[in-house]
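Only a single protein chain was left out; the remaining protein chains are all shown in position.
What follows is subunit A.
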Amino acid sequence: MTSSPLTPEISLNPLPQSDGSCQYTCPTSRTTILTSVNGPLEVRPKDELPNHATIEVVVKPGIGVAGVRETRLSSIIHSTLQSLILTNHHPRTLIQIVAQIVQAEDHTSLPLLLTPLINCTILSLLIAGIPMRTVGWSVHLAVLQDGKGVKSVEGQTFGLGGSGGGDEMETEESEQLVVRNPGSDILSRAKSSHTLTFSKEGEILLIESLEYSQGSGGESADGQGWDISDFVKLAEEGKRICCEEGVEVIRAALAERKAF
């Protein structure tokens, strides 16, 4: 597979002692995450579930000590993975996931961190051989009121005009621009931001949508900063990215490894 400017950098098993680990660098925002998965391990009696494995997600911040933000991130990741991992295969055990934020443009921004965290965790779960129902992929999409002066990589942006594939920078004035995996400079101008996770089969696993009042938008019928028809179009595109490109990235990353 030729590496396009939108293919993330993935290094598998950088940690020699963990059951499965992965370092993931987002191609455009350069957010770098390192995750390690261990399991099935012996579980603390307090957390033991008689018919299921306990999933523990720990997010370690790049700066400072873990706080509410990290707890929030780990609870989102936990609920996303809960539907992917076949926990009934290893009852009364612990599957431990530790994610370390290595590098980020903005360590305080949840949407910038969430997509790399989820993608990196899913890759390390695969490497660790944790039983999974299917695989998923996450994408972060930011909606901008206009695309004036937005510096982006080819293929990173598309319009919501309906014709699709609006790769050209000369989009119409009135058209909203969607940027995929934006950096903090683009996100600061965004009207709304959507983190979407889809499984390989196209089931939606996670929607984390945020409205930004500081962006130039904020006017819509439902007062939420985005239009529902726009959102449907956006989700459609997100699904295509996750189910086609995302799964292709996973396959390409794993294909280099030999199995005996």
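Methods note: a residue touches a chain if its C-beta (ideal position, glycine included) is under 8 Å from a C-beta of that chain, and two chains touch if they have at least 3 such contacts; residues count from 1.
By our rule, contacts and distances are computed from a predicted model.
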- Complex minus one chain; that chain's UniProt name from "CHCH domain-containing protein", "cyclin-dependent kinase", "Exosome non-catalytic core subunit rrp40" or "Exoribonuclease phosphorolytic domain-containing protein" is "Exosome non-catalytic core subunit rrp40"
- The one of A:P27, A:P61 or A:P91 in touch with the missing chain is A:P91
- Message: Which candidate, A:L73, A:V135 or A:L196, sits in contact with the chain we can't see?
- Response: A:V135
- Query: In the complete assembly, which of A:H107, A:K200 or A:R240 touches the absent chain?
  - Reply: A:K200
- Query: Which positions on subunit A touch the chain that was left off?
  - Reply: 13, 16, 18-20, 38-42, 86, 89-91, 93, 126-129, 131-135, 199-201, 247, 250-251, 254-260
